[in-house]
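Note that one protein chain of the assembly has been removed; the remaining protein chains are unaltered in position.
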Amino acid sequence: MAVFDITIIIGAVLLTLFGGLFAAYIGLLERKLIGRIHSRYGPTMVGPYGLLQTVADAIKFMQKDFFVPKRADKLLFIVSPVFLTFLSFLLLSYLPWGNFSFIVSQYDLLIILGIVALSPVIILVAAWASNSKYSSIGGLRAVTQILAYEGVLFLSILPLVFISGSFSLAEIISAQKNYWFMFSEPFAFLLFLFAVIAITERQPFDLPEAESELVQGWLTEFGGPFFAVILLGQYIMLYVASFLLAALFLGGWGGAFGWIGFAVKVFAGVLVFIISRATYFRMRLDQLLDFSWKFLVPLGFANFLLSLLIVYTSL
Amino acid sequence: MEYLKIVFYFILSFFTAAKNIFRKPATIQYPKERPKIPEGWRGREVVRSDTCISCARCMFVCPVEAIDMYHPETGALANTPAQIAELPPGAVGHRMPGVDLGRCIFCGYCEEICPTTPKSIALKDIYELATIEHKGLRHPPQDLSPDKLPKEKAEEYLAHDTNVKAPKEQWTRQKRV
Partner (left out) sequence: MEQEAKRTKINFGPQHPSTHGVLNLLVEVEGDTVYSAEPHIGFLHRGFEKLAEERRYIQFLPALEKGDYVAAFAWDDLYMALLEKALGIEIPRRAAAIRTMMNEVQRIVSHLLWLAAFGQDLGQPTVFLWSFREREPFINLFEEVTGGRLHYYYSRPGGLKRDVSRDYLDRVIAAVAKFEERLSELEAMTTKNIIFQKRTKGVGILSKEDAMHCGVTGPVLRASGVGEDIRKSDPFLMYPHLDLKVITRNEGDAFARTEVRIEEMKESARLVKFLARTIPEGPVMAGPYSETASEKWPDSMSMASMLKVFGLSIPQGEWFLRHESPRGEIAMHLISEGGPKPYRLRLKSPSFCNLYAFSRLAKNTKIADMVAILGSLDLVFGEVDR
């Protein structure tokens, strides 16, 4: 029987607010930063320096028509984007802060990966519920892409688990006392970066989503409030991805830098994702899949075996 | 070796993009800042009533037939001989060009062919040309006169006409008969 302590409820509300605000302002940061990369200003008119832009966008999305296509499956159509975002928020609650996390577990990394692995199913449900030819093709493509890179994600994390001996994030962080995993496992770092960008469907791997050739992929039929919800979920995923990057590879909150250092590391991760969105061209879907199955997965296996060898011969 | 080059340029493009964050943006925040317009830029026409001799060469040279000759008092069109015949006697020499901005392509030929010194029709750096109705784009000559512009601009145009290199004694001014 769960104990609903008042502190837990307040903490949950605060976390949701924090997650929401973070997602909103990360969106704005992205637009302004990408604008600066393009030698233009980002949004500047709404609020001082454009700070109220996300509020304006949120209001704009929410006041749009609540539109469900005629032959779509109504229940699934409404539930699937909400469930997708719910998954992202669920991930937030698993992320530990020091020794505290909402749901305490020894295997929190594994559970996080499991929840991430649920997202293709929901995307498929969303695409199927839209009942449109382009959505279904786009949904299939998105799912193929995510499935291809989930293997890469697992393979990049396995060496860390073996070296630190546990699936718990707190222990992985404390295992990075001497040197960060970014330096001792560089290939795992690269694999993780690629995998995470592909799973959150950002450039350069965003072909299913930003098909300027055909339509918007599986997101086509979702307009207005649904789109805002999906966007929120995606930015939360971005935060989770940067958090994992900072915790798993950049030493987390341990070591000399502490909590401030951790915040800086998460921010650096976010910057990496945003700048790479503005830098790299979009890859074609078959090139994406080739890259994953023919290059990254074998590299992941090789890296894993190498790490095992090194760990067991030095013990 | 090839792979190393690939990885190097892959990372280099990331930093090239990041370097641009620190450059000044190339945007001109339009209503608050205005771009610098060089001399001789082909904007909207300005028609001067004190020098125009009603020769209608601007109307003939216009490639898109955007210029019509108007009788200034009544605003009647006076392009063809039939329309001219309807004007009061002697009004032929009082006609002035009006421009249809919906047709004008801002080529500057009307300014080039104008025989007076200073030019009676000249293209200045006026670029805010929006009107509320479509037919408001057919400007009669009164709309294009320098009096309709803010005073400093008008003085600037009349005094430092970009075309005039000759001293003032040589300017031609036609008197009205």
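Per-chain residue numbering starts at 1, and chain names A and B are given in the order in which the chains are listed.
Going forward, a contact is a pair of C-beta atoms (placed from the backbone, for glycine too) under 8 Å apart; a residue touches a chain by one contact, two chains touch by 3 or more.
From a predicted model like this one, the values you see are computed outputs, not experimental measurements.
Peer 1: Can you list, in ascending order, the chain B residues touching the missing chain?
Peer 2: Residues touching the hidden chain, for chain B, are 6, 9-10, 12-13, 16-17, 20, 26, 38-42, 57, 60-64, 105-109, 111-113, 115, 117-119, 123, 162-166, 170.
Peer 1: Touching the hidden chain in the full complex, which residues of chain A are there? Just list them.
Peer 2: Touching the chain left out of view, chain A contributes residues 37-40, 133, 136-137, 140, 203-204, 206-207, 210, 212-214, 278-287.
Keep this in mind: only the chains that are shown with their structure count from here on.
Peer 1: Take the average of all CA coordinates in chain A, do the same for chain B, and state the distance between these two points in whole angstrom.
Peer 2: The separation of the two C-alpha centroids amounts to 55 Å.
Peer 1: Considering only the defined contacts, which chain A positions touch chain B in the complex?
Peer 2: Listed in rising order, the residues are 33, 35-41, 44, 275-276, 278-280.
Peer 1: Mind pulling up the chain B residues that touch chain A in the complex?
Peer 2: Answer in residue numbers: 13-14, 16-18, 20-21, 23, 25-27, 29.
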